[in-house]
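Note that this complex is displayed minus one protein chain, with the remaining chains in position.
Going by the order they are written in, the chains are A, B and C; count residues from 1 in each one.
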Amino acid sequence: MAVETSPGPTRRSLLAPVTGRLRQIALLRESPVGMVGAALVLFWALVALFAPFLAPYDPNANDYLALADPTPSAEHWLGTDNQGRDMLSRVIWGSRTVLTVAPIAVICAYVIGCLFGLLAGYYRGWMDTVMMRIADIILSFPVIILYIIIIATYGPSAANIVIAVTFTAAPQIIRIVRGLTLEIRERDYVAAAKMRGESTWYIMLVEILPNARGPLIVDACLRMGYTIIAIGVLGFLGLGLPPPDPDWGGMVKDTYGFMSIWPHMALIPCAAISSLVVGFNLLADGLREISLRD
Amino acid sequence: MSEDLKKIHSYLPKLVDQLQEGRVDRREFLRTSTLLGLSATAAYGFAGITQKGLVAPARAQSNATVRISMRVGTLENPATYSWVYDSNVARQVCDYLTRTDSENITHPILLENWEASDDLKTWTLNLKQGVKWSNGDEFVADHAIWNLKRWADPAVGSSVLGLIKGYLMNDEGTELWDPKAIEQVDDYTIRLNCRSAQLAVPEHLFHYPALILHPSENGVFGVGSIGTGAYSMTEYEVGRKVVLKRREGYWGKPAAIETIEFIDNGDDAATEVAALSSGQVHGLYEGSTQQYAALQKMEHVQIHQVGTAQTGVARMQPQHKPWGDARVRKAMRLALDTEKLLQVAHLGLGLPGEHHHVCEVHPEYADVGFMKQDIEGAKALLAEAGHPDGFDTEIFCKGDPEWEPIAVQAMAQMWQQIGVRVKISVLPSTQYWEIWNKPTAPFAFTTWTHRPLGVMALGLAYRTGVPWNESFYSNPEFDALLTKAEGILDVDERRKVMVELENVMLEDGPACIPLWRAWFTAMDKRLKGYEAHPTSYFFCENWSFEEA
Amino acid sequence: MTAFFAKRAGYLLLTMVVVSFAIFTIMEFTPGQVARKVLGPFATQLQVDMLTEEMGLNRPVVVRYLEWAGNVLQGDLGRSTLYKQPVANVLWDRLGNTAILAAIAFAIIVPASIILGVAAGMREASLLDRTISIGGIVTTSIPEFASGVFLVSIFVIWLGWLPGTSTLNTGGGWPLASQLVLPVAVMVLYDLGYVVRMVRASMVEVMTRPYIRTAILKGLSFRDVILKHALRNAMIAPFTVILLQINYLVTGVVVVEAVFAYPGFGRLILEAGLSQDVAVIEAATLVAVFITVMAQIIGDFGYMLLNPRIRFS
Partner (left out) sequence: MTQQTPVLELQNASISYFTRAGEINVVPDLSFKLEQGEALGLVGESGCGKSTVAFAVMSYLGGAGRLTSGRILFEGRDMSSMSAAELRQIRGGKMAMVYQDPMSSLNPVMRIGQQLIEVPIIHQGASKKEARIRALHMLKEVNLPDPESVFERYPHQLSGGQQQRVVIAMALMAEPSLLVMDEPTTGLDVTVEAAVLDLVRRLRQVHNSAIVFISHNLGTVVRICDRIGVMYAGELVEEGPISEVFRRPSHPYTRGLLNCIPALGSDKHSTPLVPIPGQVPPALHRPKGCIFSSRCAYVVQGRCTDHRIPMEHVRDSGRHRVQCVRYDELDPYRRPTTATSAAAVAAEEREADSVLEIEHLRKIYHQAASIFGGEGGYDVKALNDISLSAKRGTTLAIVGESGCGKSTLAKVLTGLEEATSGTVRLEETDIGKLSVEKRGTEIKRKLQMVFQNPDSTLNPSHSVGYAISRSLRRLKRIGGRQARQEARQLMETVKLPADFVMRKPRQLSGGQKQRVAIARALAGDPDLVVADEPVSALDVSVQAAIINLLMEIQSGRDATLLFISHDLSVVRYLADRVAVMYLGKVVEFGSVEDVFNPPYHPYTEALLSAVPIPDPDLQQKRIILEGSIPSVTDIPKGCPFATRCPRKIGEICDTTPPPEHRTASGHRILCHIPLDELKHFEPVISTAAE
C-alpha cells in the first residue's frame, strides 16, 4: 500500500541513524542549543588538554604570603584556597582529572551496558529475565550505598571511582540497549542476516548495534553529565580523589566552610562543574533534536 | 613557717627557696607545690600573684537557656569515653576527685585535700565531708573506692588504666599490684600505696574518663543519672541533642544558668558557623581553622583562646624499610619549616612544632635549640643513608578535623623538596582508628591531645611496649631516662634529664611535629565565666548569661 | 490481578534477600573489626578480642546472616555500633525527617512538572517550549551541592533571610518551616528539570499522534483538545518516571542533607557507611530497596490502570 505520509517534513522514528561523522557535526550547526553545549564542552576539553601551559602555578604549591588575603588579586586572578594554593591552577588541573575519569567510566559502563543489553535483548527468554533482574536489583540499591561500599571499603582512588560510577551506570545502559535491541531484532535485515548464516555475535555487533547509535550517542552525552556530577558528589562527600590532586568536588568540600567570608573559594569550582555538565546536557539535547530531524 | 611546710611535705621548703632564688619559674612552683599538697591560696601567696581560675565572680541566677554546638556521642559508659566532648556532658552531672584548671594547677574538688609521702609512693586522699549525691546519699569513701577499682579492672576497658598502670597495677596490668594498693582508712579517707614514685597522681585523677559515678548505677550514665554535680541530664538523643537542667541541692555554689543544651551539628564546619551566626547556638565546643575567619567577623561573638600541647605527630615506624635508619628520620624533620606549617595549617594560631614532643607550655620544657629547616642538610643525610634521589612513600591521615589533611599536604610539599614523594591516603576516621597503632601503617599522622606534663606525653607515646606507642619506637636509653625523669621531684635535676630526652628525640626519635595547636572556640559575648581550657573541658557551673 | 501483585511481591522479596546478603558478604571483606568500632580506638586489643568472642563475630558469615535475618523478621534491626543504640530508634526517626522533605518536594514537583511539561509540549519549538526546555536542562545539570552553595551564598550570607542549617530544632529562633525552604528548593531545582523534560517529551510525542488531528478536525477548541484528549495520553508514560522520583527523593538526597546538616535518611546511610556500621547499613538498605521496588510496583500498576490497551488485553 503506497502511502502518503502526513504533511510536512517527515518525522522518522527515533531510531533513524545519524550516519557519517562530518554530516553529524555539520548538522549540529543547525541547533543553537547544541552549539552552545558543544562550545562549553570544547572549552573545558581544551583547558584540560593544555592544563600544563595554562595553569600559572603548581596547583599544590602553598603561597604563604597569600594566606592572609586569599581573595582574587593580581598574582592570583581567581584568588587562593584556604591553604594558599592558586584557585585558577587548581580549577584548570581539576578539569583534567574530571575529563579523564569521567570518559573512562562512561566508556566502561557502555562496554558492559552494550554487551549485556545486546545479549538480553537478542536472546530474550531466561537470559533476559535473569539480566533484567540483576539490573533491577542494582538499580534498586540506593546509589550512595553503592559508592560507599565500593569506595569507603576499598579506599578512595581514581580506579575505584571509575568502578563505582560504572557499576551504577551500567544497569541503566543495559536497559536502554536491551530496549533498542528488542526493537531492531524484529527488522527484516536481521532476518536476512540470519538466513545467510551470520553468527549471532556478528548479528549483534554488526547488524544491530550500529543502528542503535543515534539514541546511544545522545545518552552518552547525558551519561557524561551524570558521571561528572557523580564524581563531584563523591568529592563533596569526602569519597573523592585523595589530596592533594585537585578535583572539583573535593575543592568545594574543603572550602565550603569558608562560605560566609570567602565565598569565591566554593563558588568557583561549583561554577566550573555546573558549566561543564550544562555543556554536555545541551549537547545531548542538540544531538537528539538533530537525530529526530534528518 | 617552714615547719608547717615540712609537715605537708619535706621538699616544700626547698621548693620555696628555689622559687625565691629564681631557679624555678612561678608556674612550675605553683604546679609542683599544689601537687605536694600545699593549698592553692598558700601557693599563690608564695608566688605573689593573684589567683585566677577557681574564684568565680558573683552572678545572679537566671532562667536562661544556653545552647552549645557540640557532637553528642554515646554516653552510657563514662569509664570508656574516647572523646573529651562526651565527658563534657557527664562532667556537669558528676564530679571528679580533683580538677586541673587552665593554669595547670590541680585543685581538690570532691577531696578536702591530699597528702603525699616523701618518696611520693603513698598518697592519702581526704574526702570533702557533707557532699550529697542528687538522690540524697552522702558521698563517702566506699563510692570513690568503687570507682577507683572499676578503672583498674581491665574488663571495663577504661583508658585511666593506661595512666595508673605504672604505679598501681602489676606488670601485666591485669590487676592491682597489691590488694592494699587502694586502701580504705575510714569513711572519708583513702590511701593509695603505689609500686613506684609518681608525682602526677592528683592530675591522673582528673583524666576525663575518671568521673565519680554512683555505684548503684553500675557505671551506666543516662538521663536522670545520680551525680554530685550542679546539673542533671533531662534529655539525651545520640547525634542530636542533650539537655541539662540546674539541680537543687548542689553541694557547691549553685549554677547561674538554668538550662544547658548541647546540639549536634555534625562535623560540618560551615553548619556550626551558620548556627552561631543565626543565633541557633550561643557557642561552640571547639573552633576549627575553617571557622576562625568567620568567627572573627561576628560582632556578637567573643573568641577564647589558650595555648596547648595539642598536636599531630607524623610518626615513622622504624621496623619498616626506609624508616629504620635514624638519618632518614632526622632528614624528614630537617625538611620541615614548622613556622610555615603553623601558618598554613593552623592560621598561625599556636606555636611552631618541636620534634621532641615537649612543648613550651609544659612546666619541665628544656630549650635545646629550635630545629630549623635545612633542605641541603636533609638531602645530605638522605644521600648518606643510601637515598641520593629520595624515595616514594605513603602517609595515612584522617579527613577531619580540617587542619590535619592540610598539615599533611603542606608537609608533603616540603618533603618533596628533599626528594621524598609522599602519597597521601585520607581515611574516614573509623578506618583510621583501626590502623593508627598497627604495623600496617608504617607512616601516619595521628593527633595527640594536651597532657599537663611533657613526660606524660612521652611516656604514653614513645615508651617501649606501651599500648599507645604507635611508632613501635623502642630505645632502652630513652626508657631509662624517662623513668628517671618521672621520679625526680627537683625541677633543676629533672630539666637536665629532659635535655637529654629531647636530644634523643631530635636525633633518633620517630616523630615529626608540625605545630602546637592554640585551642580556641567562640562564645556569645553575653556568656560570662567561661575559661578556655587546654583539654577543652567545660565547667558550666561557673558560667552565667546576661540578657543584653 | 492477583497474579500481577504476586509476581511483583515475589520479585520484591527476592531483591531484598539478594541485596541484604550482598551487603553482608561485602562488609565481611572490609578491614577492621566490629568490636573495635564498639569500644572505640583507644581500647586495648585484649578488650577487643574479648568482645569479639562475646558477640560471636567469628562465626561463619552465613550463620550470622541467618541469625540477623531471623531478628529482622521479628522486627529487631540490631544495634548500631556508631550510634550505640538500637537501629530502630535512629532509622525511623531519620526516615521520618526525610519523608517530610520528600513529601514537600514531591508535592511541588508533580504539579509543576505536569503544568510546565504540558505547556512546553503543547506547541513544540515555541518560545515557551524553548525557555522551559533550556531552563530544565540548566537546573538539572547543576549538581545539588553547587546549587546548595549558590542558594546559601544568596539567601543566607547575602540576604540573611533563611537559616544556613536545618538541624530541625528551633532553638536558634528559626522556625521549622524556614529550615526546610532551602533543602526543598535544592531538591526541586535538581529534579524538576528532569521530570519536566520527560513530561514534555511525552506531550510532544502525543501531539503528533493522528487522534489529536482527529480531535482538532472535529472542531474542538485547542484547550479541549489538550485537556480532553492530549493530557490523559501524555500522562501514561511519565507516570512511572514521576513515581521513580520517590526513590531519588528518599535515598538520593544525601548531598542536600550533607550541605544543610539535615538529620535525614541519606545522611544516616552516609555516616553509617563511612564508619562501616553494618547493622544500620543493612537496615537502611532494606528500607531503601523496599521503597524503590514499591514505587516501581505502584508505577507499573498505575501505568496499567491509565492504559486501557493493557487493562483489557
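Here is the rule we go by: a contact is a pair of C-beta atoms (placed from the backbone, for glycine too) under 8 Å apart; a residue touches a chain by one contact, two chains touch by 3 or more.
Model, not experiment: these values are computed from the prediction.
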Contact list for the unshown chain, restricted to visible chains: A, C
Among C:220, C:244 or C:298, the residue in touch with the chain that has been omitted: C:220
Interface residues of subunit C (partner: the chain not displayed): 1, 3-4, 7, 209-211, 213-221, 228-229, 232-233, 236, 306-310, 312-313
Residue ranges of subunit A at the interface with the undisplayed chain: 1-9, 16-17, 19, 30, 187-189, 191-198, 206-207, 210-211, 213, 293
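Note that only the chains that are shown with their structure count from here on.
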Comparison of A-C and A-B by number of C-beta pairs in contact, larger one: A-C
Centroid distance [mean C-alpha coordinates] between subunit C and subunit B, Å: 44
Centroid distance [mean C-alpha coordinates] between subunit C and subunit A, Å: 22
Junction residues of subunit B - those touching two or more other chains: 268, 270, 273-274, 277, 428, 431
Junction residues of subunit C - those touching two or more other chains: 31, 152, 164, 258, 274, 276
Residues of subunit A that touch subunit C when the two form their complex: 6, 11, 33, 133, 136-137, 139-145, 148-149, 152-153, 225, 229, 232-233, 236-238, 249, 252, 256, 259-260, 263, 266-267, 270-271, 273-274, 277-278, 280-282, 285
Residues of subunit B touching subunit C in the complex: 65, 67, 74, 76, 80, 82, 154-155, 157, 159, 162, 238-241, 261, 263-266, 268, 270-271, 273-275, 277-281, 428-431, 433-436, 467-468
Contact set on subunit B toward subunit A in their complex: 268-270, 273-274, 277, 288-291, 293-294, 297, 340, 343-345, 347, 399, 402, 405-406, 408-410, 412-413, 423-428, 431
